[in-house]
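Before I ask anything, here is the structure I am working with.
With one protein chain removed, the remaining protein chains of the complex are shown where they sit.
Chains: A and B, in written order; residue numbering restarts at 1 for each.
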Amino acid sequence: MPILELKGISQEFGGLRALDSIDMAIETGEIFGIIGPNGAGKTTLFNIITGIYEPTQGEVIFNGGNINRLPAYQVARQGIARTYQNIRLFKKLSVLDNIRVGRYGVTKNGIFSGMLGLPLARREESQTMAEAMRLLELVGLYDRRWEYADSLAYGEQRRLEIARALALNPTLLLLDEPAAGMNSSEKVELVSLIRRIREEMELTILLVEHDMNLVMNICDRIAVLDYGRRIALDTPIRVKNDAAVIQSYLGVEA
Amino acid sequence: MDAVLSQYIDPYFLRIILIIGINIILALGLNLITGVTGQLSMGHAGFMSLGAYTSAILTMNYGVAFPTALLGGSLVAALFGFFIGLPTLRLQGDYLAMVTIGFAEIIRVFFLNFEPGGKAVGLSGIPQETTFLTVWGLVAVAVFLNARLLSSRTGRAFYAIREDEIAAESCGVNTTRLKVTAFVLGSFLGGLGGGLYAHYMFYIDPQVFNFTKSIELLNMVVLGGMGSIPGTILGAVLLTILPELLRVVAEYRLMFYGALLVILMIFRPNGLLGDVRIYDLKKRWGLGKNK
Partner (left out) sequence: MFWQQLLNGITLGSSYALIALGYTMVYGIVQLINFAHGEIYMFGAFAGLFLVTVVGLPIGWALLGAMAFCMLLGVVVERVAYRPLRGKSSRLSALISAIGVSIFLSTLMVIIAGTNPRNYPDIIKISNYQLGAVQFSSLQIIILIISAILMIGLELMVRRSRIGKAMRACSQDIEAAALMGINVNRVISFTFAVGSALAAAGGVMVAIYYNALWPYMGTMAGMKAFCAAVLGGIGSIPGAMVGGISLGIMEIMGVAYLSSSYKDAIAFAILILVLIIRPQGLLGQKIVKKV
């Protein structure tokens, strides 16, 4: 069974059709890439999956259940975590706290439990701390854990955002242009990080990216969007040679 | 105890120390709403007046014991905090600020016309039950619980909402619910401060809880450091003492407040103590040594 299915997703903004009946199914455990020129509707699709927008038409099925109408925080609690194209960190919180907030959706202790330091809160806090330390090590930010998130370098901020998303223990991770603004050595690190994440944490990754090499390199399958329509969906090699894709997108760059 | 203290300390200073305590409680409540959660509230005096009138009427007209009346006043304020928090479900920051001003104004106009509250004349002869010990005991409890809360899962989520609501949602934070929660907790403290104030001053009237009072409280949070407990305490202390020192130039006091806000926002938008958090300091120093 696919972990995520999109059935006939359309999205309109004031009469403008940003997405036009998109179908795709993401299989459990794969790295799935979505590419397409600017304005193709990639980020819109992410926003629909994560519950920020409700699609005008169509269904989002996650683990067999319809999540169309779930608010964003509920979607997160179902196990879908994401990063953002323009990095949305909690700037004036420490690196450590950014990750610990990421654990919010998988912990339960409430106001009074936290205020009074009840056993549930203590137990969850120590779990959260341990998990945060593990993730800090994973993304190589352990030594900087007390610094404000906005004092990190750009590439580090991207990695912190990934760590925060992973703190949610997701089964599906959405990465919105994770390599944007990175230099080539940072990109190499990113690729190995993404691979490591998939292997160690057994999750499915859906990513939007502009860097062709990176996408071709790590994705198992790729969907190509153009003007809100899905014009191809296949393995990297086949997509690379697809006539429609070459004409509408790759052709421009090649 | 107060009698003993007043033998050693000048009553004038004792009074100031007491007011400082009350202001700390009020400012801690506002800090929770505005400093920590980032929801600009400019009507904190409204919550304060609800606590003050409710508790005063309870003790004066119904013979309710002071602690119970205090709790009653705080709960009424918290209830209104809930209703004021509700619009935040739909509103962006600046609109919310206006709603809070509007709310405080409506409350003030209500008390101006409220028969049991003595209308514009206000209430006088409120039993003086608030003692040095009550105030500072409650300050200690409020600071302790606040610090615990802010270093807990919920507290971090409050900060996350202030920093980026959308990102907070994608971490599983039900932002709407937590914003209302912050309002309820903050207004509870507002009501508590109001009740203490009423039972210290003998006398309250609607003018005590006007827009200027709300701004004064906001200034404490902003000056000390938005979201910081030590900062809020510092702000409350400074802005209680400073006006006393500036008494000779009372006319200029408000002008000074205004200029202070502008200058702070330009040069030190995070206030004097920035985002210093008790919890962070402890951990930072503790772990810093191991490095």
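By definition in this document, a contact is a pair of C-beta atoms (placed from the backbone, for glycine too) under 8 Å apart; a residue touches a chain by one contact, two chains touch by 3 or more.
Treat the numbers as computed from the prediction; the structure is a model and nothing was measured.
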Margin query: Looking at the full complex, which residue from B:A65, B:M98 or B:A140 touches the chain that isn't shown here?
Written below: B:M98
Notebook entry, point to check: Quick one: which of B:G38, B:G85, B:G186 or B:G224 touches the chain that's been left out?
Noted result: B:G38
Margin query: Touching the hidden chain in the complete assembly: which of B:V180, B:V222 or B:A236 does that?
Written below: B:V222
Margin query: In the complete complex, the non-displayed chain touches which residues of chain B?
Written below: 34, 38, 40, 42, 86-87, 90-91, 93-95, 97-99, 101-103, 105-106, 109-110, 112-113, 166, 211, 215, 218, 222, 251-252, 254-255, 257-266, 269
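Rule of thumb we're sticking to: only the chains that are shown with their structure count from here on.
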Notebook entry, point to check: What is the distance in Å between the mean C-alpha positions of chain A and chain B?
Noted result: 40
Item checked: In the complex with chain A, residue positions of chain B that touch it -> 145, 148-149, 152-157, 159-160, 163-164, 166-175, 181, 185, 270, 275, 280, 283-284, 287
Checklist line | Residue numbers on chain A that touch chain B, as the complex places them | finding: 50, 52, 71-73, 76-77, 81-82, 84, 88-94, 97, 100-107, 109-111, 113-117, 121, 124-125, 128, 146, 164-165, 167-168
